[in-house]
Structure formats: C-alpha cells, structure tokens
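Everything below concerns the one structure shown next.
A single protein chain has been removed from this complex, and every other one stays in its place.
As written, the chains take the letters A, B and C, and residue 1 is the first residue of each chain.
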Amino acid sequence: MKATGVHALMDLVARHRVVAVLAFLLVFPLLMPYEALAVNILIFGLYAVGFNLLFGYTGMLSFGHAAFLGVGSYLTGMSIVHAHLHWLLAIAVGVAAAALVGLLIGHLAIRTRGIYFSMVTLALGQIVYFAFYKAESWTGGENGLRGVTVAPFEVLGLRVDLTNPIAKYYFILGFVALALGLVSRILASPFGAVIEAIRENEKRALACGYDVARSKILVFVLSATICGLAGSLRALHLSVVPIDSLHYLQSGQAVMMCLLGGMGTFFGPFVGAAIFLYLEDVVTSLTRHWMAVVGAIFILFILFFPRGVWGSLMARWQRSATREPSSPAVEQSGPA
Amino acid sequence: MSNAIEKSAPASTVTSRRRLLQAAAAGTALASSPFAINIVRAQGAPIKIGFPTPLTGAFSAEAQDQVRAAELAVKEFNDAGGFNGRRVELLVRDDKLNPGEAASRTLELIEKDKVDFIVGSLSAATQLSINAVTRERKVIFNSISQSDAINEAKDWSPYTFHEALNPHMTAGAVARYAFPKFGKKVVYLTADYAYGHEMVRGFERAGKALGATTLADIRHPLGAADYSSFLPRIQALKPDVLVLCNFGRDLVNSAKQATDFGLKESTRLVTPVLLFTSRVAGGSDAFEGVVGGTSYYWGMEDSIPAAKVFNDKFRRAYGGAVPSDYGALGYAGVRSVLQAVLNAKSTDSDKVSDAMGRLEYNWYKGNQFYRKCDHQSVQSVIIVESKSKGMKDKNDVFTVASIEAPSESNLRSCTELGHKG
Amino acid sequence: MNGRAASDILIEARQVSQRFGAFQALSDISVQFRAKQLCAIIGPNGAGKSTFFNILSGSISPSAGSVWFKGQDITGLAQHEYARHGIAKSFQITNVFKQLSAHENVRVAAQMRHARFDFFNPRARLSAVASQADALLERVGLAHLRNRSAGDLAHGQQRALEVAMALAAEPQLLLMDEPTAGMSPEETVVMMGLITQLAAERTVILVEHKMKLVMGICQTLIVLHHGQLLAQGSPDEIRANAEVRRVYLGQG
Partner (left out) sequence: MGELTPQLLALQLVTGVALGAIYALLAVGLSLIFGMLTVVNFAHGAFFMVGAFLGIYFQTLTGSFLLSLVITPAVVGAVGMLAERFLVRPLYGRGIDYPLLLTFGLSYILIESMRVVFGIEGLPSATPAALRGSVDLGIGRFPLYRLALIGATAVVVLGLWLLIEKTRFGLIIRAGSRDPEIVRVLGVDVAKVWLLVFGLGTAIAGLSGVLAAPTRAVNPEMGITVLAESFVVTVVGGMGSLMGAVVAGLLVGVVFSMTSLLAPEFAELSIFVLMAIVLLVRPQGLFGKAGLMA
C-alpha cells in the first residue's frame, strides 16, 4: 500500500514532470536560507541538466562543458557591457555562441571515445579558457568581466528589478522553465530514444540505420545550448563573469552534480545541484575543512548510492512499476 | 552573556544564536525589571560588517590572519561602547578565492544578512567582483587587497574604498629603492594577469625616471609550479635586477628556482610584494637577499609607535602572535569604516562614505587618508629585505630597509584614472 | 530452380578479396544471391565466413572487388546506409540495448524509418511504430516480456529479440551470423523454424558452421575454404560435390 502510494505519486510526477518540477521551484526560495543560493541552484541545476543530456542519456563524459557555461556568460555579459544590447538580445547572443562553440568542439571531439573523448573535450575547453583569458580588453582577463548590470525593466506590465532577489529568482525561473520544457521534449522525442540507444550499444544503433556520428554532434550541440543558457543567466545573476566559469574544475562540478542526483534521470541533475550547493553552503559555514566533508560524502554516494539520490528513488519506483506492466510512464517518457 | 558566546564561537556562526539570545533577553527584560529599557537599547540592532575572504585555498593563512585582526577591531569598538549602544558584528564568509563565489557570498551578506558594510577580499579578481555587487546596491566596500583597476573610474563608485596599497604605489616604491642601489639593467618575470602587468607598469614608470632599461618582460602562466624553463633566458640576459612580478606561491617557487639556477650570483632578486607568510613558508634560503615592498611589517614597531601599539594589542589577543601584512589590513579596513560611522553618527551609506572620505587616521603604520577622487588610501610603503642569518625567532624574517612616506604624487593622477577633477 | 532471370538477383559480390596485412582472408569471391531465398554460407572455422558476412553487411569494405545490391554498387557505404537500403543483420554475439525494455528495443529499431533527428515532437505520436514493435514481439514470441529490460532476458530470447529488431527495418535482405550459436537444442529448433518463415518474404543469408542444421532448409549453399569459393549450389549439388566431401565432410 505504501509502495503503491509512492508509485501513484511518482507516476503522476513522471507524467507531468515539467509541471511537477515547476510547482516545486515556485515555492523553492522559501526552503532556502537565502535567494542568491536558490538562484545558484536554478542556474547550476540547468547546467547539470544540459550536461546530463550528454553524460547520462548519451553516455559521453565531457570534461569541457565549462566552455559552454563560460561562453554563454561572457557573450551575454560582453553584449551588455560593450555593445549595450537589450538583455533579451544579450541572452540570445550568449546561447547562440555556446551552441556554435558546441558545434565546433563536438565536431572534433566525437572522433574519440571513452576517456580520450573526455580528455579532448578537456583540452579544447582549456583552449577556450585561454582565449578568453588573453582577450583581456574584452573579457577583463583574470579579473573577470564586471558591470553586467541591467536597469529595471517591464515584462508583461510587471516591473522587474534584478537587484531585488525575489524578482531576480522568478525572472530566471522563467527561462529555466522554458529550458526544462525543451529538455523534457527532447527526451520524449524520437531522437531521445536514439541517444539512449547509442548509449546502450553504439554498434547496434549503427546496424539499426542511425547515423551515430551526426546524432552525437546534434546532442552535443543541444547540451551546449542548455549549458550556454545557464551561463547567460549566471552573468545576469552575478553581474560579473569570473574567468573560473570557463575552468575545467567547473566542468567537473557538472559531473558531480549529475552523479549526486542521478545521471540519466530528468530531475536527478537538478536534485544533485541542489544537494551539492546547499551542502557546500552549509558545510563551509560550519567548518574550514569543507573539502574533506564534501569529498567523503561524495565517496559514500558513489559506493552506496551509485544511482544518486533521485536515481535510487526512481529505481525503487520502477521495480514496483514493472510489476504493473500497464504503466505508461515506463514506455513513453522513460525514467522521469 | 551573548558577549561570551560571541568570543567563543567563530564569527561566521554566532549570528542566528545571538539573535535568539537577544530576543529572549529582551523579552524577559521587558516583562520584568526596571532596567528593561536600557537593556533593550544596549542590545539594539547590531551594525553588521560582512567579511568575505578566502578562508580555504592558497591564501587561507593570510585570510585567517585578516579575520583575527578584523575581530580585534570589532572587539575594541564594542568594548568602547559601540555606536550609541549598537554593537558591531563581523560576518565572515569564505569566498574560496573564487570571484563567482565571492559575488554570491556578497549577495548573501547583503540580501540575507542585511549587512551595513563589506570589508575584505584577498585578490584583485575577488575584490572587483565584490565591488561590482556592492556598488550596484549602494553598500560601502573597503577593499583590503591589491589592485589598480579598482581605482579606475570604470569600476569605482562613491561606495568603493581601497584600504590596501595598489600595485602602482608598491612597485614604484620598490623601484625607487632598488634600481639606484642594484643597477639599471632589469628583467621582469611576470605572472600573466592584470595584477602582474600592473606591477610591471609601476616599475617601468618609476624606472624611466631613474634611467632603468627593461631587457625583457617574460610572462609566465599564473600559478605555475615550475619556472625553470623561463630561467635559462634570464641567465643569458645577465640583468642587474630580476623583478619577480608575481605573488604568494608563484613568488616562493620562482625565487626558489632562480636561486637553484645560481642567478643570485650576478643578479639581485626584487619583488613588489614580499609576503610575510610566503617568506615563513618558503624558508630563508630561497629568499636570501630578496628585497620587496609591503604595507606592513611588525618589525617596524621600533621606529613607528602606532605599530608597537597595534602589535601589542594583537599579541595580547592571540597569545603572542604577530600580525602579518594582510592581517593588519583587516584591522585597518574595519576600523576605518567604524570610525566613519562614529563621525557620521549614522550607518547610512552616503553619510558614512562622506565621513570616510574626510578621515585622517593613524591606526597602525603612520598617517593615512583616502584620496578624494578614488578613495585610495594614501599611505607609506615599507621596503623590507629578507633575513637569512641572525634571526631572533621564526617571525624575525625581514629587516626594514626603508619606509617611503605617504604622498599623492606616488599615485596615478585622478585624470589618468578617468575621474573628473 | 536454376535459370532464373538476372533481374531477381538481390545482392551480389564481384571479385571480392580481403587481406589483413599479410593474411589473405578472402580471394576473388564472386557470388549472387536471389530474392526471397534462404541461403547459407558454410565452411570450416577460418574459412573466411565471418569476413565475407561482414563485407556483405557493410561492417568492413573489401580491399578489392565490389558489392552490388539491387543492381547498385553499395561498396564502402557507411554502416547505417546499409540498413536504410534494406539490409539488416543480427550479430554473432548477442547485441541488444540491454537497459531498454524489449519493446523499446524493437520500437527504436522500427523508428529508424520514420524519425531519426526529430528532437521536438513526442515519440508517443508515432503510434504506428509502437504497434509494429508489438506485432514483431508477437511474431518472435516475446510479447509477454515486452516491458522486461533486454538485459534480463534469457540468451535465446535475446537472439529472438535481435531478429525482431532486424525485421523492424523491414529489410529485403536479412543477414544472420550463426543465429543459433550457444542455443539449447529446443531453442535452436524454434529459431530455425522462425528463419524458414522469414525466408518466405525476403532473402535470408546465414553464416553457419553446423552444416547439418542448414542442409534441410536452405535453397542455396555457399561453401568457403581457406578464403576461396569452394562450391555453390543446392543442398543436393553440395552433397554431391567431391571437393566439398574431401575438405569438409571428410573432417566431420
């Protein structure tokens, strides 16, 4: 009876996963110690979701995704600081640039597999890092890009002032919602089935008549686009663009978040980002040895919850779901 | 009693507990005793100073010393009765030396903790991103680490103050001391980022007047662990002076490896900022004979009374330890803001900014004041030389070679920085 | 059954040779396969069966010679192009999408003909594909396991699933590399039955070293030996062939 209760709930969640996550995110700020943290979770949640498209669903472990977060941030920031573009246009520029860089890096990197793929993406990511580091007059170099400020503006008759944390949260949530909607559609689309097939068995996917190389490039670009949007939003959030947002340690963060939450699940990365940032926030304010604590928690998760928090929940639920073969969620939308 | 807790617990965690205690105290007080009213007033809403600094990572030693010194300033102020009964509270946050983290933490301090002022930072990048957040929200930020950019009109705001030296002042002072003494043929080994370039600019400006010539400016990747591959060329150039325009661990590594390459036999090693902690960590061999600048060295207490006073306070509070250069800045940074609060009789950003701009103070190293146009603290630069023998204890690492008196003429002009007037 | 028009030749190998470094795996093989026939490539181990199979199925392109499908040169086309032309294969080592459900396995395979890069519309809309997948599962006798993940199926069931996936592409040519490898006698019987059915609608080419297994059901046999085409013809002709007896049956 308990299982069926959980099942019913999860089933509902899986059917309307975007609605569910949004409903949650609407009240989310109330659960967080302060808005800036909630906004960070939104942004890095989106970043992790975008990364998960490649890592969790297609099985390609990239160490270069900071490049897309960073390019999104910088191009949005630079369009505002130097070109004085409208914020919406600036976001568009950032996202487009990230997609373009995704196309370039993806096109090169998919020639390699496994750890070599990870390393090529790492190397190409570092090259992007260096390019922005050296272009000091445009990017501010190591000092970072400052002055990404947006004057209060009107949206649908509502006055939005980004220095007001609550307003900023819901403003950014709007974009995150759109992006999550897109990701959800991608996963439920025919192409969504193809990338999972590629993850499961590349050889067979080829034999089935799928152009694996092109599919990989497409998913790489989609992933880069999502991460680029996360970057753009971050530039507006922080009103600065730190060079670190292009650093490979930032790429590593995406991996950790996916893993904590559960890679290859829809909510997993978001849950992971929330846990990661919340833990970091709490632990850092409690002890100066936060690295040890974070490291230990990380190891425990890999050893005992390899599926991640959300992933483990999903697994339990699906076990009960497969007992009732008539669960639509299983065949159509796949794991939530 | 809330006092006791504040001392025992690290500043960053006391807040919430203190609030509870206050509420309780105030509640019971109001209910009962006739002293209720003034207890409540004495407990009145605290003045909050946010203090973002890299408690973890490469410069955590300096950062934690900054915190200790800042807490000293806070304690002094509170013991002296605070600002008409309002106590000061220091909210320390770890920015992990990461500008993004620094910005988020500053947002947290302003939005959640509703701090009145921000003091802190330990790198150019973090101070600039903190500043970007504070100026947009009209919160006063007193930066206690080095940067030239923060003086420039592009980043500056009426709420921006710079307590620390900037690279231009430091490098200039070291150049004016070193070039005439050690020779005019100069090679720079420069960390490839704004701060490094700013220091080279400072040296070359001062050097031009002294007829120094630059043989080469070799830029190395920031945070490089090995410098050997840059040294053969320097060796071949045979300069009189090798200026290491880098900071902290980069300095330790490059000085150490330059020494291994035998460069010291024909060349003097000079650096704009010779950190107390780096010297302690790097050991005397690597730093033997290295000359550099600093904002403060405890050893100047022999000639500067204010330094003696400050050192003794610090020793008393922290079991005989002496304050480091950046630590001292933590003290000055907080104390200036609090003095301005007293002068302005208010915590309002504009009033305090105005009072701070008119401040003339001598907290620990002689007379200082903030320049009108960019709020750069005009102050003396101390030139120190690293000791390798005859050290009294582990803290006795430098000899004070000279002290350059404060002078606006050693700063870049307001117009050059893009300020009107 | 001889003397048919060349028009109904489905796939053809012309002077195909393959060498790996110094080793000549195949030399100058020319074979034609007719439409709607069940054919088997046989020969002792190391005869070059699998190499020839891989060339026909496009996994490797020959070092010399060409492969023609429906009168069109398809040599050196990309793997996935073969499937699109209507050439499907099942591997020797079972090769399914382990974590996906049996139904999803077949559904993905069937989807190829309808949508490959559409990342926006719900795949639930392709109801034709879903029902085709169910039909195929029915046909290979896995309908009752549709929601079980492929990895959990028994070996024989996985082979059957592979056949269903191969059929999903509605191929004119089905290439099967030792379809009964590692199967229990019972499973083998079922599988061979299924294969004979399939051959009624399309050409099926098996690679098999258990000669007896195919003798009964095939119309044509190709015998390879040391990378050479040893013989080609109906089971009876092959039985009668002295060469074959010597090198093949001779050794059991």
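Quick note on the criterion: a contact is a pair of C-beta atoms (placed from the backbone, for glycine too) under 8 Å apart; a residue touches a chain by one contact, two chains touch by 3 or more.
The structure displayed is predicted, hence computed values, not measured ones.
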| item | value |
| --- | --- |
| Touch partners, limited to displayed chains, of the chain removed from view | A, B |
| Hidden-chain contact residue, picked from the options A:103, A:291 or A:315 | A:291 |
| Hidden-chain contact residue, picked from the options A:119, A:167, A:213 or A:282 | A:119 |
| Selected from B:280, B:306, B:342 or B:400 as touching the chain missing from the view | B:280 |
| Candidate in contact with the missing chain, chosen from B:57, B:183 or B:357 | B:57 |
| Absent-chain interface as seen on chain B, which is shown | 56-58, 60-61, 192, 218-221, 223-226, 228-233, 235-237, 249, 252-253, 256-257, 260-262, 277, 280-283, 285-286 |
| Residue ranges of chain A at the interface with the undisplayed chain | 61, 108, 111-116, 119-120, 122-124, 126-127, 130, 134, 248, 252, 255-256, 259, 289, 291-292, 294-299, 302-303, 306 |
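As a working rule, only the chains that are shown with their structure count from here on.
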| item | value |
| --- | --- |
| Central chain of the complex, centres being mean CA coordinates | A |
| Centroid-based (C-alpha) most distant chain relative to chain B | C |
| Interchain centroid distance [CA atoms averaged], chain A/chain B, Å | 37 |
| Chain A and chain C, separation of their C-alpha mean positions in angstrom | 42 |
| Chain B-chain C separation of Cα centroids, rounded to whole Å | 75 |
| Of all residues in chain A, the ones touching two or more other chains | none |
| Contacts with two or more other chains, residues of chain C listed in rising order | none |
| Chain A contact footprint on chain C (complex, rising order) | 57, 78-84, 88-89, 91, 95-101, 103-104, 107-109, 111-124, 126, 130, 146-148, 165, 168-169 |
| Residue numbers on chain A that touch chain B, as the complex places them | 33-37, 40, 136, 140-144, 146-149, 163, 165, 234, 238-240, 242-245, 284-286, 288, 290-291 |
| In the complex, chain A residues that touch chain C | 185-186, 188-194, 196-197, 200-201, 203-204, 206-212, 214-215, 218, 222, 322, 325, 330-332 |
